[in-house]
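Complex shown without one protein chain; remaining protein chains in place.
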Amino acid sequence: MPGILVYALHSDEGEFNKNSLGAISEAAKLAGELGTEAAAVVVGDVPDDACQGLGAYGASKVWRAKGSPEGLAQPIVDVMAKLISDEGYSYALFGGGLLGFEIGAGLTARLGAGVTMEVTEVKVADGKLVAERPVLQDSSIVDVGYVSEPGIIIGRLNAFDATERDGGSAEVADVEPELSEWSTKATMVTRGEARGEDVNIEDAELLVGGGRGLGEAENFKLAEELADALGGAVAATRAVVDAGWYPYAAQIGQTGKTVAPRLYLAAGISGAIQHKVGMQSSENILAINKDPNAPIFEFADLGVVGDLHKILPKLTEAVKAKKGG
Amino acid sequence: MPLVAPEEFPPPVMPAEEFIGPPTDPEEERIEVGVAIVGGGPAGLACAIRVMQLLEDEPELAEKLGEVPVAVIEKGKTTGAHLLSGANMRPSAMRELFPDLDPSQWPVYQEVTRDAVYLLTKRRALPLKPMPPNFRNHGNYVTSVAKLGRFLGEKAEEAGVYVLAETAADKLLVEDRIVKGVRSGDKGRGRDGEELSNFEPGSDVIAKASVLAEGTLGHLTMAALDFYDLHGRDPQRWELGVKEVWKVERPLDRVIHTMGWPLRKRAKWNEFGGSFIYPMGEDEVCIGLVVGLDYTDATFSVHDALQELKTHPFVREILDGGERVAWGAKTIPSGGYWSMPSRLSVPGMVIAGDAAGMVNIPELKGIHYAMHAGMYAAEAIVDALKRDSINFESYDEKVRDSVIEEDMYRSRNMRQPFEHGFFAGGVLASLMTITRGAFPGGHWRNEPDATHAMSIDGAAKDYSNPDNKYIFDKLSSVFASGNATRDDAPNHIRLQTRVPREIAQTWVSMCPAQVYEIPDDQLTAGAETIDLQVTPSNCVQCGAITAKGGRLTLPEGGDGPLYQET
Partner (left out) sequence: MKICCLCKEVPDASVQKRIDPETKRLDRSGEKNLNPFDTHALEAAMQIKEGAQDVEEIVAVTMGPESAVRALHKAVALGADRSVHLTDPALTGSDVCATGYALAKVLEAESPDLVLLGQQSDDGECYTIGAVVADHLKMPSLTQVIKLDVTDGKLRCERQAEYGYDTVDVEMPAVISVGDAINEPRYPSLKAIMGAKKKPLDTKSASDVGIEADRIGEGGSRTTVLEINPPPQKEAGEIIEDEDTNETVEKIVAWLEERKLI
């Protein structure tokens, strides 16, 4: 029966990626509404119980391609294309992230399918799926429909929440991948190398942004301590980067990076539009500034008018306590 | 507090020494063109197009000029990107340059059929009848110079002109007092001028004839005026205009000029200027405030005064329910006749347009003069080069015999009397208009803007808080200008940064792009001497700083605003 096929990414240690679990949950929800089922695809030698565990998120079946290497898209395109053609899946869903994009794109070409990326929501209309995605730096939302089957849906990072449901255990079936000639032309040399110093604020879920209101370079320590307590990273405005208080790699705004974390805590940031365009899509914006007229209060979800030098240290302590306790 | 004038703190720059010199590239690397035109505005592009038109009948000369007969060097991202004006353009130049083009194909919004002048008080708008004749615009066309720049740029390229956008003309190449061409600016320097990994040096562009059509406060022009001693009888002076374009719900049926509020009338503040509100088609309106930079209150800000102007009920009626779609700022030379250069040409070079001060402030006209001048320059250059001469004096003669000289002379003293305050100035200016400049006659001297002593007074008291829907702050306005200059660009503004409070405040308030700031701690402590903070990447290159004590030099080509409808 037609259904939704989801790719489940996992690390070398066998832990499934949060976004993939989110995609499975989302697929299961949608499949329910469509009166069909969601299945997952896993590559590599993943143990039975780990695969069955995907049932908890709503996958009724898990296809496993043991012999396929993980971490590169094209072999997985081969696996999924065959499954979609053989089993007749109507949709392929991905949870965002590099591989999801690449596999989805490969399937688009292979199957002559429609694809929507950076999807933030999926809804059901007339027995079909409609993907919603923001465009033009989040200034508009488009609803995209699929003209034919299958339809490829690639979610934005963190768009789908992983929710466990009473799904029980998933049925595991092994498949033999038939790799295309060009899928063997890329070889992984090293996978997942950590490089500490690089600040990748674009991927951080929680960001503490520091602006001129911090007063001086040393006070960035306040932002760093809070970010540590929250488990996030530190970002900066152009003004403080110009002044040499923080590195350019952390700069957010019109001439810096654009981010959309779950939390953006703006400390001592006025919210001028040059900065705003870099973080306005943050899910939750918390602003602390001593100037009640600062533009940031116009678009913050929670605005605190006060002295950040007093508030930040106390907030850091309180957060640590909450998390520790 | 002692009264200090900005001119007491001259900027660290020596224009003639720094920006003029011989070619330095080895000969094989120099780029050769026929005519090099600096500035892709109305003057420069009209000149370029005219040269190509004339060359059609001069095949021998065309060959002599080589592969690139005409090159236009434009520092904006495209021609028109740095252009801003009112404007009501007199059609004479367009007709002459494009005789086969119907006005319906011009980049204009509409012909002016109705205009009015109002004297504003804080709450009322008193129509001035009979309307002062210098404001009459029937037969003129509402246009956007940014659009005109793009239109002329396209026409120029169609005609075979090489339009080199994103290129700054940094240096005038002179050898044995003869102008040989210009040098383009470097790209890829860091904040301290160091060469970055993608550094690309500029190039020497050698030309048989060079045209400086740089517009207001032209970089090379100002250096050349010093070097060749071409200064006019009076020093030049400038007005600063800040303008917004709005999408509106109801079409505006007339061209409007206003005087009076929010500018203050007393002589001591010396606030001369007025506003314009023009319809742009059915659904857009532009509004701008133009003020002389010789005002004396250090806290006066043209941008904020424009925001204030919008709160007047008369203006609200026009703009309410609308949406701001563009913002920009630029200076206009207002010295008029007495401040124009004593000569407009030297061997190998001519100066045309706003750069030569060809602006008639009382009548708010300059675009068509610029285009006429560009065409005269083209004619003089083609004529001279045909005879292998680089003496372009016939250009000077053409300008002197033209409507440019005639109009400029007629309004030669109209701006100056306003130093005596609004009413006295108004009376005198009207008398001059009525007598077509004959009365009171004589020569009223222009003073440079930077000579006026500044005091910290109360202009800022009346400025409203921005709400970013109707009243806008400077930073969001800079954003709306399309300015996306990279942060680590070198500082192109020459300025003394350790100055008395009055001077610091003058620059802070004056600059519409918030380039200058007084550090927080010095502000709260009420320090007498300030260490000015400069954010050059905000700069929209209006030029006001040059008029009022500093010096704007050229940032990297391509930097600055991207005006589209201003």
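By letter and in written order, the chains are A and B; residue numbering begins at 1 in each of them.
By our rule, a contact is a pair of C-beta atoms (placed from the backbone, for glycine too) under 8 Å apart; a residue touches a chain by one contact, two chains touch by 3 or more.
Only a predicted model underlies this, so the values are computations on that prediction, with no experimental measurement involved.
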Missing chain: touched chains present in the view: A, B
Of B:G260, B:G482, B:P512 or B:P536, the residue in touch with the unshown chain: B:G482
Touch residues of chain B, complete complex, unshown partner: 29, 31, 68, 71, 77-78, 162, 164, 167, 184, 187-188, 196-198, 200, 202-203, 205, 325, 482-484, 562, 564
Interface with the unshown chain - residue positions in chain A: 9, 11-12, 17, 71-74, 77, 97-99, 101-102, 104-106, 108-110, 112-118, 130, 134-148, 151, 154, 180-183, 185-195, 200, 206, 230, 262-263, 284-286, 292, 297, 299-307, 310-311, 314-315, 318-319, 322-323
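In this section, only the chains that are shown with their structure count from here on.
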Separation of chain A from chain B, taking each centre as the mean of its C-alpha atoms, in whole Å: 49
Complex contacts: residues of chain B adjacent to chain A: 465-466, 468, 473, 475-476, 478-479, 484-488, 520, 535, 537
Contact set on chain A toward chain B in their complex: 212, 238-239, 241-242, 248, 251, 254-255, 272-274, 277, 293, 295, 298
